[in-house]
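Here the complex is missing one protein chain, while the rest keep their positions.
Here is chain A:
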Amino acid sequence: MHQLTIAEIIRGLRDRQFSSVEITGHLLGRIEQLDGNYNSFITVTPEQALQQAAAADERLTAGGAPALCGVPLAHKDIFCTEGVRTSCGSKMLDNFTPPYDATVVENFNNAGAVTLGKTNMDEFAMGSSNETSYYGPVKNPWNTNCVPGGSSGGSAAAVAAQLAPGATATDTGGSIRQPAALTNTTGLKPTYGRVSRWGMIAFASSLDQGGPIARNAEDAAYLLSAMAGHDPKDSTSLYRPVPDYTAGLNGDIAGLRIGVPAEYFSDDLNPQVAARVQDALKEYEKLGAQLVEVSLPHTHLAVPAYYVIAPAEASANLSRFDGVRYGHRCEDPRDLRDLYMRSRGEGFGEEVQRRILVGTYALSAGYYDAYYNKAQQVRRLIKQDFVQAFEKVDVIMGPTTPSPAFALGEKKADPVAMYLEDIYTIAANLAGLPGMSLPCGLVNNLPVGLQIIGNYLDEARMLNVAHRYQQVTDWHKASAA
């Protein structure tokens, strides 16, 4: 039953092949039995899940229930869940139980989806290996000596290990796409503003975007349809109607113009990964698409610009964790300064502290122009690169990551090597564009991801493009479980 896709679960529930309580119970049992190997969940909520499942079964019996009614899912522990501890992977919030739901969670709850639990993640979503979590690293179901990627490593691993058919995730610099690539799952980072950020604990507000990780594009379409939409509680959410993303699947892609940027096939790219990506591009040609060379000349500036802007925003976003109102507070503070210094020093891990320091530095008097302002200029240039490319093409394709999953501990001591994991994904965040990763092969029995970057609000087209590929290939069906 755990092998079922979301689309299959939806049909199974409606055809009374099984109930929501049954599949929910089955997956909870699997999590209980297997997650010790992966550590993909921080919190499992069996009681609540079974209650939700029972309620969903009633709705399904009554008829007229939304598509996702009764479908069990997992939420990244960055999304606030009313009454359920939301840690953001940090000691700082180990004791934090929000009195409200994130809009994304609320949307799924309203749709009748079932929450299995909260998935592990890099602390405050800062990391590309899931090793910065206060709750320990997540292990890649394809090889438990390898990282699953990050920061949404728990969501990706849970889906790859068939502990959940789909999960929510967030992507600030590649945190949906990179773990999706490393775990053979399909992940979509929507256009900035497509999915509400309310209740999603902020890392870098101008870059953060929630999205789904699932087993294929069709499932991702189901999840995105429920997640997306304008939210009056998020001033940056887009005031645009949400299409039914599943309705646009199966469209013909003959004549589709696929941009292939030379910059995404540089020396940094593992040749075997390059070969899998080239194979995928050939598959698209067979489907009638046309490959067009495009240039994104400022690609090499994306990582440096990102590592100024994201930490700068984070340095302010994380100031609220001061031990005064909630979260970790040090024992017996001597005075205010001691309260701040020890609460934050104890509550935040090394990588989070590093980024707060980097961001604080970048915004400091005398450095602001050289760093923050310059990075914003670069950001505009990167956006401009894409605008020009999309004058000629419908989507852009390339690798999601420079290499397959790396070993646990391999890059932990070398932040810059870790940051370069996101070399192909960061630009989409800086430009606010939607990006996807889908499985396109294996290298040494480790998954490789094909990245699709779409134009603004072009998620429906991207999902169709991905779905067409998955109709003619089986890579996404390869299972670690």
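Everything that follows uses one rule, which is that contacts are C-beta pairs under 8 Å (C-beta built on N, C-alpha and C of every residue); 3 or more make two chains touch, one makes a residue touch a chain; residues count from 1.
Operating definition for what follows: contacts and distances are computed from a predicted model.
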With one chain of the assembly withheld, which option in "NAD(P)H-quinone oxidoreductase subunit I", "Aspartyl/glutamyl-tRNA(Asn/Gln) amidotransferase subunit B", "DNA-binding PadR family transcriptional regulator" or "Imelysin-like domain-containing protein" matches that chain's UniProt protein name? "Aspartyl/glutamyl-tRNA(Asn/Gln) amidotransferase subunit B"
Full-complex contact with the absent chain, from A:247, A:262, A:336 or A:417: A:336
Of the listed residues A:84, A:160, A:202 or A:396, which contacts the missing chain in the full complex? A:202
Selected residue (touches chain absent from view) among A:13, A:71 or A:93: A:93
Across the whole complex, the chain not displayed is touched by chain A residues 79-80, 86, 88, 93, 96, 98-100, 102, 197-202, 204-206, 232-236, 312-313, 315-316, 318-322, 324-326, 336, 340, 360, 363-365, 368, 372
